[in-house]
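Just passing along the structure, written as structure tokens.
Partial view: only certain chains, each at its native spot in the assembly.
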């Protein structure tokens, strides 16, 4: 049954290879202005914007529930 | 008077068999573990409750016409585990794995437990009273995959009679990961190895996250079609989440739909905890082999990580190899915890998430191998 383990390794090794190929292709041909913009604001943007977002979200939700 | 006798004869007390009473105790034990010990409560609570309900005398809740009989169809047809796998896919972030793809090999190594316990199950046939067919052995081995829906899917296809015991073993040992893994991890690593800090992972872009599930599915179509039901639904969920254009479907898949199916799946798995199927020597064998599978998988992951650390140009902390068994995200947290113990600045969590989600793929691949070879 070592053939089974062999297939698992074979499969995941090939996956490593194609991921590496894919990543380099994607990064060369479809570079992204990165996710930073998505993740940072939580910490970086001032409280005012957050508060506004919070209130907007809450108001929106409040209305959608109590219309 | 006759009326009263007939009433008495319809009570549970009158009709109880010892086996049913014992299986109810098992059900209560699972509820206790779920509620008081926090053992995978989302699954073990419904499973435990299902065990109680299905062992009630007279009521026939798990017999033809009863609720659990109908719900069980969702397992027999493979629908429930595949829908859960879709939801899990939608919850999974492959970012850390894509940032460091060689951690996939750790997810491969940790599946060694599956095949070791398969052979173990066949070897146990020398013990008098134990009789595991090849199908049984394969279904038992999958416990080592440390992945609930995969184990249930494989067991329902290969060995439905053992389904209850296998599912209980799989979820119980997943809950026990923080107890089972650390001693093995400590035994196989030196203090210096545990102190190794790893390089920060690059940020993985949206395009890569969209392409990956399709690539995974495509590779599995080419090489291992028998794994495609599992990997396909997993990839579907992951794609729905990654692509960002079907947010409402992705949210439903990882919330309401998976919750509904979890309740139904748990109850139906519990309905397979009948005295007749569970109170066998085989169950003890399953529990023993499951523990061994977890231990071997953990060890194989750690050893593989040590080997990779030797040959890699960037350092690899061997602790993250243990996360390759899957049991997401518990195993990754265990690796993180042990890393912090040796080096308070060593945050391994994200590094361990790579092998951790790779372990899910690894066990789905192993499941495909078993389903394809054993039939």
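Brief remarks follow.
By letter and in written order, the chains are A and B; residue numbering begins at 1 in each of them.
FYI, a contact is a pair of C-beta atoms (placed from the backbone, for glycine too) under 8 Å apart; a residue touches a chain by one contact, two chains touch by 3 or more.
Everything numeric in this text was worked out from a predicted model, so none of it was measured.
For the full complex in this file, the chain formula works out to A x3, B x3 (one representative per kind shown).
The rule is short, and it goes like this: only the chains that are shown with their structure count from here on.
Chain A and chain B, compared by their mean Cα positions, are separated by 25 Å.
Within the complex formed with chain B, the chain A residues making contact are 1-5, 7-16, 18-20, 22-23, 26-27, 30-32, 34-36. Taken together, the chain B residues at the contact with chain A in this complex read 98, 101-102, 104-105, 107-109, 111-112, 114-115, 118-119, 203-208, 211-212, 215-216, 219-220, 223-224, 358, 361-362, 365-366, 369-370, 373.
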